[in-house]
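Of the protein chains in this complex, one is absent; all others appear in place.
A, B and C label the chains in the order they appear, each numbered from 1.
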Amino acid sequence: MYLDFEKPIEELENKIRDLSAIRESKPEVQSEIESLQKQLQEITRSIYERLTPWQTVQVARHPERPTIRDYIANLFTDFLECCGDRAFGDDPAICGGFATFEKFRVMAIGHQKGKTVEDNIRCNFGMARPEGYRKALRLMQLAAKFHLPVLTFIDTSGAFPGQDAEERGQAEAIARNLREMSRLPTPILCVVTGEGGSGGALGIGVGDRILMLGNAVYSVISPEGCASILWRDGSKAPEAAEALKITAPALLKLKVIDEIIPEPPGGAHRHPEGTMIAVRKALRKHLADLKGMSIKKLLNKRYEKYAKLGR
Amino acid sequence: MYLDFEKPIEELENKIRDLSAIRESKPEVQSEIESLQKQLQEITRSIYERLTPWQTVQVARHPERPTIRDYIANLFTDFLECCGDRAFGDDPAICGGFATFEKFRVMAIGHQKGKTVEDNIRCNFGMARPEGYRKALRLMQLAAKFHLPVLTFIDTSGAFPGQDAEERGQAEAIARNLREMSRLPTPILCVVTGEGGSGGALGIGVGDRILMLGNAVYSVISPEGCASILWRDGSKAPEAAEALKITAPALLKLKVIDEIIPEPPGGAHRHPEGTMIAVRKALRKHLADLKGMSIKKLLNKRYEKYAKLGR
Amino acid sequence: MGWFSWKKKEKKPVEPPSAEELWTSCSACKGMLFKEEWIKAWKVCPICGFHEKLTARERINQLVDQKSFHEFDARITVSDPLKFKDDKGSYAEKAEQTKDKTGLKEAVITGRGKITDIRVVLAVMDFNFLGGSLGSGTGEKIFRAIEYALRHRMPLLIVSASGGARMHEGIISLMQMAKTSAALARLHEAGIPYISLLTNPTTGGVSASYAMLGDLNIAEPGALVGFAGRRVIEQTIKQKLPDEFQTAEYVRDHGFLDMVVPRKELRDTLGRLFRYLQNAKVE
Partner (left out) sequence: MGWFSWKKKEKKPVEPPSAEELWTSCSACKGMLFKEEWIKAWKVCPICGFHEKLTARERINQLVDQKSFHEFDARITVSDPLKFKDDKGSYAEKAEQTKDKTGLKEAVITGRGKITDIRVVLAVMDFNFLGGSLGSGTGEKIFRAIEYALRHRMPLLIVSASGGARMHEGIISLMQMAKTSAALARLHEAGIPYISLLTNPTTGGVSASYAMLGDLNIAEPGALVGFAGRRVIEQTIKQKLPDEFQTAEYVRDHGFLDMVVPRKELRDTLGRLFRYLQNAKVE
């Protein structure tokens, strides 16, 4: 699937494909292919260097973008999924379990988006219900009890706005997570991998380090939602995306995130392997760093981090 | 309402009523009334002194027996009910809130039975669901945070055996309460006021002192349930009641309870005021006693109390 | 106009007050209300019981013992980290207008005072100030109030009235949820009482942070309490929601509020509750 601003990429890739198909019979096209490939690289780089906020939103939401299952499969050995909030249910919109990252045993937790329609229906398009946030908290507390760092992977358009979710206390579940994560006595490392949708993202997003993929976004409200409230016109989402400052560079400047994990030109959906390498490198660095700190210092720094925001 | 073994009481009370009705016109019946009243007292005492276990069960289940609302109204000033488990709902089968007992601020929690049919439907005949046990635990933890002793009033035929209750984790809710009550850092004083039905009773029944009204019962299974399993005949409930040793004196001997709160002859349903006086006296004594102990000592003694049972 | 002319004006033959000055109508039942009495009853409709919104000042006057209130951080005001603009203009301008209109500098007033003779720290939100939205100034004031309560081991009352996070401050407003919750975590660990009072409306990011984190959560009758908006939910589930959805009573019955307390009983009830949470001597 190509995004609308990826037209030039699509055209070049089509051309290269066509030529490659006849390369056997016409070896002379080889040099043309090579020059097209160079062109492709450059055009991809130049498009992705200049993404507007709204284009970034589209990349962050790309259906082929890696999901938590991809991160689990690529970054971890020995993943053991744990279910349930011990109160009401097991929410497939949040996936969590024990995982081994290189030399570290950790608890990995993240929003679960699907890649197929059925998959997405099962995991509610990554929109968690209160039992999802409560499962996440249970697993975090389990991790803290046994001195395992927590890694969270954030990718949601928001907490599910459904009647049942409201009735079971979406607000309370998120609020409790914010409070408990702020004092959880173990390192918490958060990575915004795709959409960081408001309270639904923050509900597993309070930690010692907040990393963010280059084309991820993180916002208090969706650009569409903001546009329809402030511009009274949902189609002004691009303007809202611009105004809301939701891209990784903007958030780094605002000190809401600590580091940008660069994506290969063309984005994580086009180059998952390269993305995994970058994420791996970032996790390695920050985990080692956080593990070297006393819990007391960790918690004080975590507190200070949030105390300073908006001052 | 008279229980079947209360026939002689019923007859005498009817006679006294009839004679009292004509006392104005026939003053000479006064002496007969007085003698009948003496007889009534004696016969009541003799029946209630010799209650069989099964008869005691009937008294413990008497629809006019005081409920937690009666205890609240009579024992406490300044009751403030608190609702909700902060996760799923507010279970009317468990009632709890802040209360002032003489000079003590406490948290009072108990099963709620109704006296009318509508009332009973609302509070599910005192059979709590998981959210009821979770509400109780929340209030107990609130009490512990603010150093308030916990008083529990136990009166249930058991935890509700419904599909929804199972699905929301009846077993987990009770289990968690047992664990958390055993280490709750504040005094816990439990009173079995009516039916102490199995895990549903124990779910708010772990504490430093377990008191029991004279005609209350406390059992691992209902006599009917036991009879239908072991005798393969539910009508053998009287035999099962006998065999299960569920009356206050039997339980005192087994050291499962610490003290019997005597009911006036004729039972709490016949003499609620006298019952309240006895309960008040017992609470006063044990609360003062427990408040005088350090939390450390309290928790060690609580642990030892249960460690010894069945040794 | 000098003092003299003022004086003269006052001496003018007194005209009877206009109907508008005397009467108002209930925004719920539309019943006619005698304004003076309605205000004396803290804006609770005597006909249908509707609890009209109170300003933060009115709320403080209602709850706090006379002359006991001392405000904190009155100078903290709106900041504009994003230099936000929409098609109607800039956030900075909008904030200035709101300040002029309301006489407030932020959507919350914080301070200490006494409630039925108990010393408490208060943070009282005002819906008139940009819909009571949680901006960075709001968050900072609440954060400081919590820290004051922590330092002085004083119980805390937060009165919420908010549509949620203030989107003009973007992600920074979202982070106020985490910031205030982190401060409450410390208060909680220190065993200091916190009562959250949710008034109409308490939704979005405010309900999903400090408003739901009280040792006790209490609300006024009929107050709207929820996370997502009714319209968004109806669009999502493609179904009409029941009328009582997200009312205080509904939320209580679903387990998230300890009690729903009519405004006229609030002050007394808060005093009694704080006495329990402090295990105060029984008088």
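In this text, a residue touches a chain if its C-beta (ideal position, glycine included) is under 8 Å from a C-beta of that chain, and two chains touch if they have at least 3 such contacts.
This one's a predicted model, so the numbers in the text were calculated from it and none came from an experiment.
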Visible chains in contact with the missing one: A, B
Contact residue for the chain not shown (choose from A:K135, A:R179 or A:K305): A:K135
Which of B:A73, B:L254 or B:I295 contacts the chain that the document leaves out: B:L254
Candidates A:E11, A:D70 or A:D90 - the one touching the absent chain: A:D90
Missing-partner contacts on chain B, residue numbers: 159-163, 165-172, 174-176, 178-180, 182-183, 198-199, 202-203, 205-206, 218-221, 226, 229-231, 236, 239-240, 243-246, 251, 254, 256, 302-303, 306-307, 309-311
Chain not shown, touching residues in chain A: 78, 80-90, 98, 100, 102-105, 131, 135, 142, 145-148
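Here is the rule we go by: only the chains that are shown with their structure count from here on.
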Minimum number of chain-to-chain contact steps, chain A to chain C: 1
Distance between chain centroids, defined by C-alpha means - chain B, chain C (Å): 43
Geometric centre distance via CA averages, chain B-chain A, whole Å: 54
Multi-chain contact sites of chain B, meaning residues that touch two or more partners: 86-88
For chain C, residues that touch 2 or more chains besides their own: 254-256
